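Before I ask anything, here is the structure I am working with.
One protein chain is absent from this view; the other protein chains keep their places.
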Amino acid sequence: MSFLIGENMVGGYGGADILKGCTIAVDQGEIAVIVGPNGAGKSTAMKAMLGMLPLKSGQVKLKDNDITSLTPQARIAKGIAFVPQTNNVFVSMSVRENLEMGAFLRDDDFSQTIDQVFELFPILAEKQKQLAGELSGGQRQQVAVARALMSQPSVLMLDEPTAGVSPIVMDELFERILEVRQTGVAILMVEQNARQALNIADKGYVLVIGENRHTDTGQALLANPEVRRSFLGG
Amino acid sequence: MDALVDLTNAVILLLNFVIVPSLAYGSQLALGALGITLIYGILRFANFAHGDTMAFGTMITILMTWWLQSKGISFGFLPTALLALPVGIFATIIMLIFTDKVVYKHYRRRKDPSVTLMIASIGVMFMMNGIIRFVIGPNEQRFADGERFILKARAFKEWSGLNEGLTIKTSQALTVVIAIMFVVGVFWFLQKTRSGKAMRAYSDNEDLALLSGVNPEKVVLITWIIVATLATVAGTLYGLDKSFKPFTYLSMLLPMFAAAIVGGVGNPIGAIVGGYVIAFSEVTLTYAYKKVFVYLLPSSLEPDGLLQLLSTDYKHAVSFIILVLVLLFKPTGILKGKIL
Partner (left out) sequence: MSSNQKTTLWFLLVALLLVTIGFAQSWSVSLGIMNLCLISAIMALGVNIQWGYAGLINVGVMGFSALGGISAVLISQKPVTAAWQAGWGNLLLAAVFSTITITIVVLCYRKLAASRQRNILMTVVTIAGLFLARYFFDPAVVSIESVDSAKTGYLGGANLPILVSWVIGGFVAGGIAWLVGKVALGLRADYLAIATLGISEIILAVLKNEDWLTRGVKNVTGLPRPVPYEINLQSSDWFINLMQWWHSNNLIELTVLEKQTALKQFVIEGSSIFVKLCYTGLFATVLIIILFLSVKALNSPWGRMMRAIRDNEVAASAMGKDVTARHLQVFILGSAIIGVAGAMLITLDGQFTPTSFRPIRYTFLIWVMVIVGGSGNNMGAVLGSFLIWIAWIEAEPLGVWLMEFGTSGMDQNNWLKLHLIENAQHMRLFFMGFVLLLVMRFSPGGILPEVIRKR
């Protein structure tokens, strides 16, 4: 049994179902990537696992506990952290304050976590007094991920973390995400840049119109000719 | 030597009629505008009931002051009203939390557009206005323990030997001091405390704040508490400085909106700056500078007219004009807006 699993999820925003029984799972110390064409329900699947979308059927389990009926806030309290695709930092607050907000639910002393996060993202230590809104796009994404890590989550969800950043920044960001994996966090990621994402993925899910089409290790999917032809542009 | 005396006289004249009154009025506006901006930043609507919130808090303070005065309790050289202030603040906090629970919460939960909340605040304005007039009546009320002065014009003249006198009312000095105390307090709260940071985060990015585990209802509750405190203090200081009349407080609404908007809505520092900008503009644009120039210029160049940019009748209109101009040309305010 996986650490976090969304099984046979069916649901949508009113009207028609976007998810038609797809299953996504991720284990600790592992990166799982959801890829697929536009409108396949990638982000929706992730949001369903976070609780931002009510499910008609199927269930979400964390450490074998059913969390299907919990609100997003309750799931966050249980150790899931989420980095939205856009508006994912507090632009009017300093980098350090952003990190403090990430640790909002923690009552213990989190100065050590801040040090760890700064070790992971050295540029943030340098800019900790600066307003997050004044940083570059890539740096903002780092703040966003760092903020999510501040709650010491067991699961980290990233919604298209590399959307709109340059290829160099993307590589660096993936580098960091690999480092985060070392700490034993389960990482679930939705990615538009499928090839690069599958490259670092332990597990890849190819979704098509709300259903699992292919599920395999990242390398295997990259090697799969059908996946290459249909989803990776040859 | 004569030139120096003339210059001093001119400065004292400006201090007495422009700077001191503007500082006091500006502080009152700043406290009110800070409340408006906090509501805008957190609850995201323009609160038309804010003038009446001030009047409500002041009314309770006045009633308490009268009771204290009738018992012969006083506060030394300070106005008795300051002793009554906590009661007024407390009552206003209860009142605002109550209106939030029965009125605004419903629309907040349904995520209605901010216009709906604004129109609802018009309803709250009517009700509060009715209560205030019902309880204390529509007429002018005085509750200061007589006028008290730190400096009187005649004493100043005798002491300095100048032509011009300088008057500083206790209420004016108190207004500035207390306003600074409360503003510093609010800023300390917003910058340093956990709840304050949660408020700023919620104002900045509601969704992300929720994802960080911020409890929106708690943030809203704290906001109303701060707003009630600021409104009551502002209203009481204004009442002590001038006098209390329900209609005056209603008409303070626009200058306060003006102050909040001039400084950038949602920006607390902006609200403070805006308060003083509005107050100083109102006074400086309608003050007749003739006497000042009589001191400054040689008698051959003495001006004929009053040297007044706008007639005093337009004092309030100045703030409306600034409001409209800022809205039209720089709706984000002179400082950057939406920062709590």
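Note that the chains are named A and B in the order they appear, and that numbering of residues resets to 1 at the start of each chain.
The criterion applied here is as follows: contacts are C-beta pairs under 8 Å (C-beta built on N, C-alpha and C of every residue); 3 or more make two chains touch, one makes a residue touch a chain.
These numbers were taken from a predicted model, which means no experiment stands behind them.
Remark: the absent chain touches shown chains B in the intact complex. Among B:146, B:161 or B:305, only B:305 touches the chain left out of the display.
Interface note: of B:3, B:73, B:115 or B:297, the residue touching the hidden chain in the full complex is B:115.
Only one of B:3, B:73, B:135 or B:177 touches the absent chain when the whole complex is considered: B:135. Counting the whole complex, the residues of chain B in touch with the unshown chain are 45-46, 103, 106, 113-116, 118-120, 122-131, 133-135, 137-138, 247, 250, 254, 257-258, 261, 305, 309, 311, 313-314, 316-317, 320-321, 323-324, 327-328, 331.
Rule of thumb we're sticking to: only the chains that are shown with their structure count from here on.
Distance between chain A and chain B, defined via averaged C-alpha coordinates, is recorded as 47 Å.
Residues of chain A touching chain B in their complex: 72-73, 76-77, 82, 84, 87-93, 97, 100-102, 104-105, 147, 151. Residues 194, 197-198, 200-201, 203-205, 207-214, 338-340 of chain B are the ones that touch chain A when the two sit in their complex.
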